[in-house]
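Data first, discussion second: the structure below is written as structure tokens.
Of the protein chains in this complex, all but one are displayed in their positions.
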Amino acid sequence: MRATAHTAEGQPPGVLVLIEPDGNVSDALKKLLQGFGWVVEASPGRDSLNQLLAKQEVTAVISEASVPGCAAAEILHSCSDQHVPVIFTGHDVSPQAAVDLLQKGALDFLEKPFSHNRLLDLLNQLKKTGTMTA
Amino acid sequence: MRKENRVCIIDDDEAIREALNLLLYAAGISSRAFASADQFLGREEDEEFACMLLDIRMPGTDGFALFQKLIREKAPYPIIFITGHGDIPLAVGAIKQGAFDFLTKPFQHGELLAKVKAAVAHYLGERKTLLDAHELKHRAGTCTPRERDVMELLVEGLPNKKIAEALNISPRTVEIHRAHVMEKMAAESLPDLVRMAALLRLPK
Partner (left out) sequence: MTTATPEDSGFFEALLDAAVDAIVIINQAGKIQRFNRSAQLMFGYSAEEVLQRNVKMLMPEPAHSHHDGYLSRYRQTGQAAIIGKGRDERGLRKSGEIFPMRLSVGESRRDGEVHFVGIVHDLSQQHATEAKLKDLEQQLLHADRLLILGELTAGIAHEINQPLTAIAAYADAARHLVEKTPETLDPAVHDICTRISEQSRRAAAVVSRLRMLVRSGTSKKAHHNMINIIKNVLLLFDFEVNKMNVDIVTHAVGDLPDVYVDEIQIQQILVNLVKNGLDAILECGQRNGHIDISVEQAADELHVSVQDNGGGVSAQSQPRLFEPFYTSKPKGVGLGLSICKNIAAAHGGTLVCACAQPGVTRFVLKLPLSSIG
């Protein structure tokens, strides 16, 4: 158990893994989510993702759909093995690809730039129910 | 052409309706097309559909509104959206609300066919399961309460002697009940009966 800061509600903060190749977007999202009490681990790819998933309980993985060198389907695979929901973000993706990911089990697909309220609501819901509800 | 494969097409563009009808016909799938959601809702013949191809933007009741209505009413067939207006939030929303698939025009015909076939297969699979459960429920209903008690314990793996003890009846009686159960449920073997029992317990 790591020593963690507590959120306003007094609960241990949830852990999110963020896979976002664009440094600026990654940094911005991280700061946003941390401000809302989440612990954010940035992962460059599949290997570090697997490690992160193995060593702690992760509430959700937020991943760009187009990660060079790592197919979205692979990310889904790793996460579903560990029963961790995945939320995809995308800036250069067709509706077909988004639909495909959802059908393969992704929790949601947010097109950039997206409403942060939507993301935060989704994450809060996950924290409360601990299940993959939409 | 098997009627149980029938696909329902709803699109305001006549050319699209024609094209889809032909495409499906060539693939051995029967279909029926409607020019609007209202036309579909006002149809007289209430035939069974195995899949629906639905356009989103139509005059009158728009496709998405119809879709939501059908989902609310638990329409049994899978719904595939075919639309010229393909934006991601719309597609994602549709899938999350229960659409089976989402295609943007112009689509590859091969892709459309593949998705329709997948939808129909899904429908038939689901329906078969549903039918099975229905039928089994009916069969179980023809069993007496005592016979049902025996069945419960049978599928739990208890031997006749233990069942007799549990129910306070003779082993001979258990055997008679067991024979009746197998006959009424039309089970060919105990594993068969176990499978049936599992289906019976499906939440419906």
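For reference, chains read A and B in written order, and residue numbers begin at 1 within each chain.
The criterion applied here is as follows: a residue touches a chain if its C-beta (ideal position, glycine included) is under 8 Å from a C-beta of that chain, and two chains touch if they have at least 3 such contacts.
Small disclaimer: the values here were computed from a predicted structure and weren't measured.
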item	value
Contact list for the unshown chain, restricted to visible chains	A, B
Candidates A:L16, A:L29 or A:L102 - the one touching the absent chain	A:L29
Which of B:D13, B:E135, B:E152 or B:E175 contacts the chain that the document leaves out	B:D13
Per the touch definition above, residue among B:M58, B:I79 or B:A119 touching the missing chain	B:M58
Residues belonging to chain B that touch the chain removed from view	12-14, 35-36, 57-59, 84-85, 105-106
Sites on chain A contacted by the missing partner chain, in the whole complex	22, 24-25, 27-29, 31-32, 35-36, 89, 91-92, 112-114, 116
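The definition used in the following text is that only the chains that are shown with their structure count from here on.
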item	value
Centroid distance [mean C-alpha coordinates] between chain B and chain A, Å	33
Complex contacts: residues of chain A adjacent to chain B	90, 93-96, 98-99, 102-103, 108-111, 134
Chain B - residues contacting chain A, complex	86-92, 95-96, 101-104
